[in-house]
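What you see is the complex with one protein chain gone and the rest in place.
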Amino acid sequence: MHETTGVKVFRVAVITVLAIFTAVPVYVMITSSMKPLRDVQGPFTWWPSEITLAPFVDMWTTVPLASYFINSVMVASAATILSLIIAVFASYAMSRYKFFGRSIFSTTILSTQMFPGVLFLLPLFLIFVNINAATGIQLVGTMGGLIITYLTFSLPFSIWMLAGYFDGIPHELDEAAKVDGCGPVGALVRVVLPAARPGLIAVAIFSFMTSWGEVLFASVMTTEANRTLAVGLQLYSTQSDVYWNQIMAASLVVSIPIVVAFLLLQRNFVAGLTAGGVK
Amino acid sequence: MTIRTLTAAAAIAALALATAACGSPSSSSSQNSEGGKTLTYWASNTGTSLDHDKEVLTPQLKKFEEKTGIKVDLEVIGWNDLQTRIQTAVTSGQAPDVVNIGNTWASSLQSTGAFLPMDEDAMKAVGGSDKFLEAALETAGAPGQVPTSLPLYGMVYGLYYNKAMFAEAGLQPPKTYEEMVSAAKKLTKGGQFGLSLRAGSYSTNAHFAFLNSAQNGAELFDADGKPTFASDGVVAGVKRYLDLMQSEKVVKPSDVQVDSGQGVHEFAAGKVPMILGATIDSAILADGMKAEEYGVVPYPAPAGAKDIASFPAGINLSVFKNTKNKDGALKFVEFMTSSETQTALNDKFGTLPVLKGAKPTFLADTEKAKVLLDIYATQSKPLPLVAAEDQFESTVGKAMTQLFSKVASGSTVNEEEIRGVLETAQQQVAASAG
Partner (left out) sequence: MSVTTVEPPAQKPTVRPQRKNRRPKSSGWWMPYALLAPAVMFVLAIQVLPMVIGICMSFIKLTKAFIANWGSAPAAGLANYSITVDFNSAVGKSLLSSFFVTCGFTVLVVGLSWMLGMAAAVVLQKQFWGRGFIRTLFLIPYALPVYAGIIAWKFMFQKDTGAINHFLFDNLHVGGEKPFWLIGDSSFVAMLIVAIWRLWPFAFLMLMAGLQSIPSEVYEASAVDGAKPWRQWRSITLPMLKPVNVVLILVMFLWTFNDFNTPYVLFGNSQPPAGDLIAFHIYNASFLTWNFGLGAAMSVLLLLFLLLVTGIYLIVVNRRSRRA
């Protein structure tokens, strides 16, 4: 099939414009992270006056970035794993059963996307505090509180996407498994989950990114002991100087794992979306 | 009660899951530590960085532990977070034992009732109210009420100037506002501006709204505690401060993006000859400028106006009322405000002593310390000691930041507009106080 010139021009134009729009901030982030401090305090330059890796060294001492990094990794991983487990069960129920309350559940789940975070921030904090008072379980200032908060944030989208994905897996597969003597959960674990791998990966990436990037709740619920990167990164600018080169270096370092993971797994993500919710 | 049961059940289940999955992430953050052995202490960012604070405080806390056997868990919190953190602590009751507060918040925080009143017994425990400078103690809470905080570090605003640049231009340190402006004009040339302001910091802006109004003899709150931001004296005061950038043009427009804690760098690097700041000596020195290269004088009032150069700024120490270790907390306050600790800390932070008879020596620069202490003791008027003071800072300060933005981007701000903006701020404060 041949293309008209118009289509070609349109394609090149769209790709060029969007590529520049997308890439410039990334480019600025990378080059600025290799600039000496005087470069980022003076007029902007597209290229460092000299390339230095000092920002990558200094950033660890300006702010205790390493411990924030570890906190973020732990919080995001735990939230992702838990959210995935919970979402799998819920989506399986949504996909395979007709039951009373099904639509109420799906409406509620979707409508949580509407809740303004500021409205339930303070009450949630209070609930955590009361739990602490009643049971002695420490949820504020620990990772536990952040983990259960974040896992809940990613649940709605995960359930919605996975349920769609499960719908695309033929029911005959489960039936066959059940004939072989599996219970419903056995069927889920042995048959449906392996078939839904791309969907699971997509959901996992989504949850991880949600937790990795959350700012508002992290700013209230973290203390020095459990501070995550989202809050930690802002500490570079409360110093008497704004170390833009170190900020850019730190942003880069905290972004690399997640960007790489996302880009490596993007095929799964697209496949998960295609077969899943987007139908 | 079903809700509570439900929550508890959910929480237990959640926690069971959470701990099962990631091997107990609950690290040992002991808020409101139980027993007599530990205290949690939130310190504010007083030094040049959070790390610097930790470095300076840790040896003192060690000393305290040796003396009393009480271990202090220190967390240093930046100014941007401190207020939110205190708020959530007040709201939830999940608080540290002892906390640093900006002394301008003292009466605001007092009105929450979450802090331990420093009544006679408590005062006795920390060494008696007599030991504090009167000007410092005035900031501890609303007049006529039992204070809920005690002074820890003293600070004042001063006009810092570069000696070499002044000498080169044949200038003397200014004694009046007019002299300051003319000196700044003379020094504004060739891309260099005469004076640097932290016009992007709402609290600094609010402070200078107060100072300029006070120089005009205007009050921000009337006798009933109602805001009077839109009165003539305040409007004129705000305008005078804005005009440094607007009509006098001695302030760089991009100073509107200079936030608290910033801007010293330019001064220390010799790029700007004058800067207004509150005991910023340690930051100046940390930036590599030598003590003999700069001087400090009071922020000058216009000729004929009231001679008010600052307010007794600084940091106070408060104890949370629900501390489980009241004795330990008071012991700690006593320790922090003892003359030995004060000398050590003030010297490292470059802050002023809050104790009577304490020698104003900091950073080995007695001369400047004396100038600043004089301002503190004789040329200071406290910010309004009312519960709504913090709201004055946030509303008026932010309004001024907006006005500065307008000026910086080339529009003109006239008196009417200032009055309108201040009226809005006044209504906002009245609405939330009412």
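We just call them A and B in the order they show up, numbering each chain from 1.
Just so it is clear, a residue touches a chain if its C-beta (ideal position, glycine included) is under 8 Å from a C-beta of that chain, and two chains touch if they have at least 3 such contacts.
Because the structure is a prediction, the values reported are computed rather than measured.
In the full complex, chain B touches the hidden chain at residues 3, 6-7, 9-11, 13-14, 17, 20, 80, 83-84, 87, 90-91, 93, 108, 111-114, 200-202, 254, 256-257, 259, 387, 390-391, 394-395, 398, 401-402, 405-406, 408-410, 423-429, 431-433. Chain A residues in contact with the hidden partner, per the touch definition given at the top, are 1, 4, 6-7, 10-11, 14-15, 18-19, 21-26, 28-29, 32, 40-46, 80-81, 84-90, 92-94, 96-97, 99, 101-102, 105, 108-109, 111-124, 126-127, 148-149, 151-152, 155-157, 159, 178, 181, 183-186, 188-189, 193-194, 197, 200-201, 204, 209, 212-216, 229-230, 233-234, 237, 244, 247-248, 251-252, 254-255, 258-259, 262-263, 266, 269-271, 273-274, 277-279.
FYI, only the chains that are shown with their structure count from here on.
If you average the CA atoms of chain A and of chain B, the two centres end up 37 Å from each other.
Across the complex, chain A meets chain B through its residues 41, 61-63, 74-75, 77-78, 81-82, 122, 125-127, 129-132, 134-135, 137-144, 147-148, 219-220, 223-226, 231, 234-235, 238-242. Across the interface of their complex, chain A is touched by residues 4, 7-8, 11-12, 14-15, 17-19, 21-22, 25-29, 31, 45, 48-51, 75-76, 78-81, 84-85, 88, 91-94, 261-262, 264-265, 283, 286-287 of chain B.
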